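Following this message is one structure expressed as structure tokens.
The complex is shown incomplete by one protein chain, all other protein chains being positioned as in the whole.
Per-chain residue numbering starts at 1, and chain names A and B are given in the order in which the chains are listed.
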Amino acid sequence: MPIIDLLDYAGVAVFAATGALAASRKQLDIIGFIFLAAVTGIGGGTLRDLILDVPVLWVADPAYILVCALVAVTVFFTAHLFESRYKLLLWLDAVGLAAYCVMGAAKGYAVTGSVTVAIVMGVLTSTFGGILRDMLAGEPSVLMRPEIYVTAALSGAATYTFLAEAGLPVIVATLSGVIVAFIVRGGALKNGWTFKPYRARPGRKPEDIM
Amino acid sequence: MPIIDLLDYAGVAVFAATGALAASRKQLDIIGFIFLAAVTGIGGGTLRDLILDVPVLWVADPAYILVCALVAVTVFFTAHLFESRYKLLLWLDAVGLAAYCVMGAAKGYAVTGSVTVAIVMGVLTSTFGGILRDMLAGEPSVLMRPEIYVTAALSGAATYTFLAEAGLPVIVATLSGVIVAFIVRGGALKNGWTFKPYRARPGRKPEDIM
Partner (left out) sequence: MPIIDLLDYAGVAVFAATGALAASRKQLDIIGFIFLAAVTGIGGGTLRDLILDVPVLWVADPAYILVCALVAVTVFFTAHLFESRYKLLLWLDAVGLAAYCVMGAAKGYAVTGSVTVAIVMGVLTSTFGGILRDMLAGEPSVLMRPEIYVTAALSGAATYTFLAEAGLPVIVATLSGVIVAFIVRGGALKNGWTFKPYRARPGRKPEDIM
């Protein structure tokens, strides 16, 4: 199996696990675990394939769905073993982000040949599953957390795309992209890395203004 | 008109009514009723057609939009007659779920021939309109309610798909799927059926953890 396909299954499985962990935090039943795992696992890839107008991954290969279901059932029976499911969720999300930002960029680059489109596709693909997960589970979006997040996806997608554009072998570009993204996001999680945020006052409530 | 087309219009109309009821709970104006009715009515079918890469239902046949508008106007002038609009919304949502999980499975099966894809498409199609409705109206998602919901869609979609795969006439597979889904969801609504939820502690707040 080529490394890109491996990465694809790995990304889906890891994101599915974060969806199942969110389901366990909400104390859903097993079908709720599978639903949230599947939406999180294939959400980003589905958006990517729709935008690129290529066959949607899990329609072309239903094995993706079965991977999500399997992961969800496993999490259902083991999630209580972990001391903090939310920390585990964030770290698995970091792995999924690293895998998926490269996958998204690779597919975007292969289909369009545009560096800009490839990078944007990497960012979209790797963040969308988590957005859906947090929205459906009614949790604050991981994107709005203070530590660096989108930047990690951007770094990984850009690393892959520039190395691929420079003609390096796919395996080098792929691994470099994944590692860069994971170091950036993992470092942010571990050390609380942030950029200087916008400094002025936070927004007032809409109802206090108008 | 073949039974599948009838079911399609019925599903759209019933989901549109739940959107309009949500609008009435939020005291929107008549255009808000139509907007929420249309998004709820055609949301699931739109996602289904995008993923299957077939023409989107209401682009191919704008009558779907007019059905939604008509339903919305009717609800605007009659919603005050009902004692509990939310209960009515949940029961109509159950009817829509039953119609749409079969419709989604039927179209998914017809286009791809895959049992897995057909079942997933049935679940996606029948839950997505309600997800959009609750999100836009700022209500807690019907998916996160304790009683069985996704399972009903899954049962109906699976019933249809296996009977169709077994070679039974379309009308038998269709009616069986719709009835199974409605009995499961209706029973859950009436009797509070739940699966054993995940037993361990609920999730702590993200800000208490990290």
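Basically, a contact is a pair of C-beta atoms (placed from the backbone, for glycine too) under 8 Å apart; a residue touches a chain by one contact, two chains touch by 3 or more.
Remember, it's a predicted structure, so these values are computed and weren't measured experimentally.
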| Listed residues B:Ala10, B:Ala23 or B:Val120, member touching the removed chain | B:Ala23
| message | Please identify which residue in B:Ile65, B:Val117 or B:Val180 touches the non-displayed chain. | response | B:Ile65
| remark: Contacting the left-out chain: of B:Val120, B:Leu136, B:Ala157 or B:Val178, that is B:Leu136
| Which residue numbers on chain B touch the omitted chain? | 22-33, 35, 38, 46, 50, 53, 55-56, 58-59, 62, 65-66, 76, 79-80, 84-87, 90, 135-140, 145
| remark: Across the whole complex, the chain not displayed is touched by chain A residues 50-53, 112, 114, 116-117, 120, 123, 127, 131, 135, 140-141, 143-144, 148, 150-151, 154, 194-200, 202-204, 206, 209-210
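FYI, only the chains that are shown with their structure count from here on.
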| request: Measure off the straight-line distance from the CA centroid of chain A to the CA centroid of chain B, and report it in whole Å. | output: 27
